[in-house]
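Notes to accompany the following structure.
A single protein chain has been omitted; all remaining protein chains appear in their positions.
Coming up: subunit A.
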Amino acid sequence: MRKWLVGCFLCCWLWIFLICSLAMQVLICRNEAEKCLIETSINSLRISLKVKQADELENILAKKFLRFLSMRAEAFQVLRRKPVQGYDISFLITNYHCEELQKQKLIDFIVQFMEDIDKEISELKMSVSTRGRLVATEFLKQF
């Protein structure tokens, strides 16, 4: 009985050690403000992105836009509802996703997302500035 208990205990520790050795993380930074964290585990992968936010306006726009996307995470399937602490958006890709969806298309989607996100936020910022200028011009016409 005692040998069995010791055997079970050692098996548990070996299993935990195995899981920990499979779990690893890679941090890739473009600069101080933009980074990507990839965390692996036994059957899934978590990719977290921190997008460029040069000023306060971009900060607010990025937060609102990415929150909008995260709220509709079911539609994306691979998106996480809540980003990882310290990042703006997170993807969670499990083994089920790899079976149902094409891996290459999945990779293309994430790469395309990263390329487009900066463009989207710049366009949003430009449209906010344009509308602000128009509103200010119209308002000041009366004076």
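The working rule: a contact is a pair of C-beta atoms (placed from the backbone, for glycine too) under 8 Å apart; a residue touches a chain by one contact, two chains touch by 3 or more; residues count from 1.
By our rule, contacts and distances are computed from a predicted model.
**Student:** Between "Coiled-coil and C2 domain-containing protein 2A", "Actin-related protein 2/3 complex subunit 5", "Sorting nexin-4" or "Trafficking protein particle complex subunit 8", which matches the UniProt record of the unshown chain?
**Tutor:** Its UniProt record gives the name "Actin-related protein 2/3 complex subunit 5".
**Student:** Which residue among A:Ile28, A:Ile42, A:Ala75 or A:Leu140 touches the omitted chain?
**Tutor:** A:Ile28
**Student:** Kindly note down the residues of subunit A that lie in touch with the hidden chain.
**Tutor:** 21, 24, 26-32, 35
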